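Note that this complex is displayed minus one protein chain, with the remaining chains in position.
Our next item is chain A:
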Amino acid sequence: MKKILFALTATVALTAAGGAFAQDKFKACFIYVGSKTDGGWTQAHDIGRQMVDKELGDKVETVFLENVPEGPDASRAIERFARSGCGIIFTTSFGFMDQTVAAAEKFPDVKFEHATGYKTAPNLTTYNSRFYEGRYIIGQIAGEVSKTGVAGYIASFPIPEVVMGINSFLLGARSVNPDFKLKVVWVNTWFDAGKEADAAKALIDQGVDVITQHTDSTGPMQVAEERGIKAFGQAFDQIEAGPNAQMTAIEDTWGPYYVKQIKAAMDGTWEGGKSSWDGLKDGILSMAPYTNMPDDVKAQAEETQAKIESGELHPFTGPIKKQDGTEWLKEGEVSDDGTLLGMNFYVEGVDDKLPQ
């Protein structure tokens, strides 16, 4: 079913793309996992693409394909893009990793950029954002404002990115409340407003009074608003869905990176095999206005943000124990990026068994 749908959208989108491809503009192509108006992850990428249009519009043509399923099906979309004259292809979801690697091998002349993955090639660079910096800040806010001392975390899939976020959130919360607890619910989807809302309700029924999510819809935010508890926006400022609930949101800002990379690809300075991993200080992610919280908590959050931006504070600084109680980082030791990008364990205090 999904396949048919996908083939159809792919055909339509590529035909449309082909029609406009008469001039010798540089072609930059984007593969999206969701809809470009999902109010979250994919929309943030599309806003980045629009920035490319605005800044390089006279020299660059951008093309995108929405709702491309993760997994083997993505190959077809990526390869058709590669054949249709794309100079650079951005694949914007973790689940496109192996397909992007395969396509990069097959089309050595095309430049590839994969978001949030860890595999590179001579013509494949990865880019990512240090979301965990934002998650540390929201964890700290949760630790301060939660009366029950328990937060709920709606998680998508047990990939390093998500596990890293959960750990960072808890470390942030425990930095102000050492007994803080975290309940994790895996919904096994990136985008199902109803299911995410159900998970939020289940968590609230079990006594959490702050929820956060690593899924892409505003469903949980609405439930938080309805039940009068607090929440954090995901990938996008979701204040409209939760005017009294959202305390802040981790916003993704991909535009400047896209502009920079496409420019490099055009003037020949683009390099493959790199991994770019920028954070708050580079502006690739930012925090939505801090609101719906006491002034002192707000001041603390701003201070933490400033410390992270200046490099004074790294969320993953020892002493940190793993969930089973064994030591991970010694006093003052900072985790290396490799461990973070492949993170497959919880830190001490997470009340959940990590799906393997």
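Things worth noting here:
We adopt the following convention: a contact is a pair of C-beta atoms (placed from the backbone, for glycine too) under 8 Å apart; a residue touches a chain by one contact, two chains touch by 3 or more; residues count from 1.
Keep in mind that, in the parts below, contacts and distances are computed from a predicted model.
Taken from the listed names "NADH-quinone oxidoreductase subunit L", "ABC transporter permease", "Cell cycle protein" or "Glucose-1-phosphate adenylyltransferase", the protein name that UniProt assigns to the chain not shown is "ABC transporter permease".
Among A:Ala202, A:Met266, A:Met293 or A:Leu329, the one in contact with the hidden chain is A:Ala202. Check A:Lys147, A:Lys330 or A:Lys353 against the missing chain and you find that the one touching it is A:Lys353. The missing chain, though absent from the display, is touched by one residue of A:Ala193, A:Met266, A:Met293 or A:Leu313; that residue is A:Ala193. Chain A meets the missing chain through residues 1, 4-5, 8-9, 34-35, 37-39, 67, 152, 158, 183-189, 191-195, 197-199, 201-203, 205-206, 217-219, 222, 226, 238, 240-241, 243, 351-353, 355-356.
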